[in-house]
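Apart from one protein chain that is not included, each protein chain of the complex appears where it belongs.
Chains here go by letter, A and B, matching the order in which they are written, and residues are numbered from 1 within each.
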Amino acid sequence: MAKLFVLAEHRQGQLRDITFEMLTKGREIAEKTGTELTAVILGSNVKEHAKALAEYAQAVILVEDPRLENFNSEAYKKVLQALIAAHKPLLIMMGHTSYGVELAPRLAAALSIPLATDLIDLAFEADQLTATRQMYGGKVNVKTVVRKAETYIATIRTATFTPQKPSPPANGQILETPSPLTEDIAEKRFLQYVLPPPGGVDITAAEKLVGVGRGIKDQANMPLMEELAKTLGAVLACSRPIVDKGWLPTDRQVGSSGKTVKPKLYLALGISGAFQHVLGMKSSDLIIAVNKDPKAPIFSFADYAVVEDLFKIVLPLKNKVNEAKAQKT
Amino acid sequence: MDIIVCVKHVPDTAEAELKIDASGKAVDKAGLVYDINEWDDYALEEAVRIKEKQGGTVTAITIGSEDSDSTLRKCLARGADKAIRLTDPKFAGSDSYATAKILHSVIKTMHYDLILAGLQAGDDGATAVGPILAEMLGIPHATMVKKLELATGTAKVNRELEGGLEEQIEVKLPALLAVSTGINEPRYVSIMGIRKAMQKEIKIMTLADTGLTEAEVGEQGSWTRIEKLYVPPAEKQAEPVTGTPDEIAAKIVDLLRSRGLI
Partner (left out) sequence: MEFKLTPEQEEIKRAVREFAEKEFTPELALEYDQKEEFPAALYKKAAQLGFTSMRIPEQFDGQGLGVLEDCIVVEEMCRVDPGIGVAISLGNLMIPDVLLHHGNEEQKCKYIPPLARGDKIAAAAFTEPEHGSDITRMDSTAVKCGSEWVINGAKEFITNATTADTFILLCQSDPNAQPSHRGQTLFLAEKGMTGLEATKLHGKMGIKPCVTGSLSMCDLKVPDANLVGEVGKGFYYTLELFDGTRITVAAQAVGIAQGAFEKALNYAKTRKQFGQPIINFQGVSFKLAEMLMKIESARLMTYKAAWLYDKVKPNPVATSMAKAYASRVAMEVTDDAIQIFGGYGYLADYHVERFHRCAKITEIYEGTSEIQKLTISNYLAKQQ
């Protein structure tokens, strides 16, 4: 039986959510294509992970090697080359993450295997892989057809598929496979993990967040945003461009390269709603978005939409909140 | 240090309303303003800063129509020494793979110590050209680069992982690095830069100059082919809050109060 590979992603002793998201989607594809859902895990001392994966997959390929302790795209590439040669899987799924982005295109090029990236959907239709992704910062979806091949590689967008444990558990067989690595990777070495210096504010702990984005235009407007947040008893958070410009420290960033938050209120001001940001806040209890572009993607995730220039809203809102607070006391 | 920077001329769509064109396979580009791809802007700045510190040259390379010259001119005005534009109607429809092949055909003939690229392009955002190109050239690479320190023969880079974590890795040079936004603060174009750039030439190359065949580029030479574009369905329907700014503010306050948030 041909295999469908899902590359397990793990870091610092933790299997990452994307792994189970892919295994869930992978199961659906495997059933339709008659392939064996196979989790592939590379690492050092990761047998526990392999057991966890076995609950989701029909088979688990486990390759252990001290050289695989930390992610290294070159080491992963070499191991996967050997596994692909041995198993000729129909499809290899990886996360469109800092690891998948580093590895997938390189592996695809090395083996001349067609690649489709950052997918929000994929399916085999009449023997051909069709892949759906987004363009223009999430404003447009695009369905693509992948060139016919024996094997495909796809990177899957995080938080797109909801993980579901099969019931009963798959109880896949764990296949311990010797590492094909014979020497250290000299051209690319992992040195260490670096945590940005703590800034003293933990936005993941805040009950209410005011998220600001590109739409606030000018650093001079930051104090006004701070004031509104303060009035609301909220903490100020932001999308990536604000951190890139240095207007707020890194620990205020919400999104895939920042924090994932789940406050009771997320008030999004001037945030267009690029996927990377939405990923970090879409599970908030109440999302109110203010943006002057009626087609801003943020409105597809918000509970309430205010299509208006945020600068017209901020002051009246601050005043009304103050009034409301005064009435209460 | 000789640095090659891969750039792309893309429409700025951050605040634009997009319409899908009659073919259903592309967006209507009428009225869109084009500029250097945001990520490439940071890559170019990083290259120029390295050159200013250590000497050497910076060459900007792009694939695109004649209109891309304005992006190349901008690169030249900001400190690039040379520019190459690869233009051929046969390149149309190239995906990341075909794009990497075209770039590879030219870059393999050049001398370089470092190749910089933006992590992704603001239009198709496939995030794949860099590592494919690096594999073709047989050099190491790193993506999502947030910080870069050069030493003799090696580069120490910080890669952005998820959740605010970074990893520091070391790659041997020559290498290809795909940079994230925020790695530096790109400079403006100065008048002095424009005057210098006017004396620099943009080298134009076509398919014939690449040594590739027609079948290796464009849609034929690609892994993926666009079937159709469509507007993403809304995940949920947000309830509109309308009125004058005061009315909107009052409605928001009511909402918050009803949920005990004030």
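Operating definition for what follows: contacts are C-beta pairs under 8 Å (C-beta built on N, C-alpha and C of every residue); 3 or more make two chains touch, one makes a residue touch a chain.
Computed from a prediction, not measured in an experiment: that's the story for all the values here.
The omitted chain makes contact with just one of the residues A:T19, A:Q58, A:T132 or A:N221: A:N221.
Shown as candidates are B:M1, B:A14 or B:V189; the residue that touches the absent chain is B:V189. Although one chain is not displayed, its contacts with subunit A can still be listed: residues 217-218, 220-221, 311-312.
Residues of subunit B that touch the chain left out of the display are 70, 73-74, 77, 188-195, 197-198.
Note that only the chains that are shown with their structure count from here on.
Within the complex, the subunit B residues that touch subunit A are 13-15, 17-18, 20, 27, 96-97, 100, 119, 122-132, 134-136, 139-144, 156, 158-172, 175, 180-182, 185, 222-236, 238-242, 245-246, 248-250, 252-253, 255-257, 259, 261-262. For subunit A in complex with subunit B, the residues that touch the partner chain are 11, 16, 70-74, 96-98, 101-106, 108-110, 114-118, 130-131, 133-147, 158, 186-196, 208, 214, 232, 240-241, 243-246, 250-251, 253, 256-260, 264-265, 272, 282, 286, 288-289, 293, 295, 297, 299-308, 312-313, 316-317, 319-321, 323-325, 328.
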